[in-house]
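Here is the structure we will look at.
With one protein chain removed, the remaining protein chains of the complex are shown where they sit.
Moving on to chain A:
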Amino acid sequence: MPADPTPTEPAGSGAHAASLGQAAHHPPRRLAQAALRDVSWEVGVAKPDPIVVVDGVTRQFGGLTAVAVDHLEIQRGGITGLIGPNGAGKTTLFNLLTGFDQPNTGNWTFDGRSLADLAPHKVARLGVVRTFQLTKALSRLTVMQNMLLGAQGQKGESFFGALWPGTWRSQERSNTEKAMDLLARFKLDAKKDDFAGTLSGGQRKLLEMARALMSNPKVVMLDEPMAGVNPALTQSLLGHVKDLREEGMTVIFVEHDMDVVRDISDWVVVMAAGRVIAEGPPESISQNQAVVDAYLGAHHDAPLTVEEEDRVLAEASQAIAREEHTEGAILDSTTRQEGNDR
């Protein structure tokens, strides 16, 4: 598909855009949430209107299975939060979905179109853009140049087209206007001529999101958008993410902050050890035993019973007694202990 999303986009999501137009006028914003109300809270459940469908995707790094997702559907027009402990495979799943990595098995579709074996830039041209966990601001380009890079279907980006400014100047002008609007929305307009490398961490996150929006995406995938961002900026970032939903985009994001996840997600997918272990609306997640176990370990801080307390105390005193009897071995046992700790 050529890099020209503008003509195809309204055709592709016309009905949807119309329903969103209504949403903009009326308070009930969480269309996707409403649509997901009757969906049962089980792993791999079918959604009313999925935009991304993942089927049997596995990715192994040597002996380690980083991702093994049997079935996962992402609701169109909703904000789906992807959570899980470190090493759960969230970023790897992102990489697979956006073509930055290829899975060992499985297939996955976007809008019914298979994304298997598609290079990252082709996935992006279809309308799936992502941001990165480690922000990728293009340091030695200005903020405005960063933004303009996001625009799709630019005539001046071909080698020979570039040599004829007449062919791309008007396009460049309209892209610049669009970029200014977006920058104003993200409060970066005053910085437009500064090098992106001079921005603060939070501003870079904003810039990366704004740049992704330059491509008129259908699905925006944000990898830890709030990481390392101060609380005040987090609020404004959250507002921007909600705005994306209001504009009809589907948002998938990875986040560790449960308050954030609870605040903005319509649906939450929990991963652990490469698998989806739970999904459901945000309020269902904190009650889910599998999720609690995955995050805190099976022996989390449930209160001790009296008997357990006694037993622990007894074991401790026994251990102390043993150490006192075998003083020569103390050093030995402590070093071994340290070794185990590591």
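What we mean here is this: a residue touches a chain if its C-beta (ideal position, glycine included) is under 8 Å from a C-beta of that chain, and two chains touch if they have at least 3 such contacts; residues count from 1.
Rule of thumb we're sticking to: contacts and distances are computed from a predicted model.
Set against the options "Alkaline phosphatase", "Amino acid/amide ABC transporter membrane protein 2, HAAT family", "Phenol hydroxylase P3 protein" or "Multiple sugar transport system permease protein", the UniProt name belonging to the omitted chain is "Amino acid/amide ABC transporter membrane protein 2, HAAT family".
Between the chain not shown and the residues A:R211, A:R245 or A:R275, the one that touches is A:R211.
Screening A:T105, A:S170, A:T198 or A:Q287 for touch with the missing chain picks out A:T198.
The chain not shown here is touched by just one of A:L149, A:L238, A:M258 or A:A290, and that residue is A:L149. Along chain A, the points of touch with the absent chain fall at residues 3, 98, 100, 119-122, 124-125, 129-132, 134, 136-141, 145-146, 148-150, 152, 154-159, 161-163, 165, 168, 172, 195, 197-198, 208, 211-212, 214-215.
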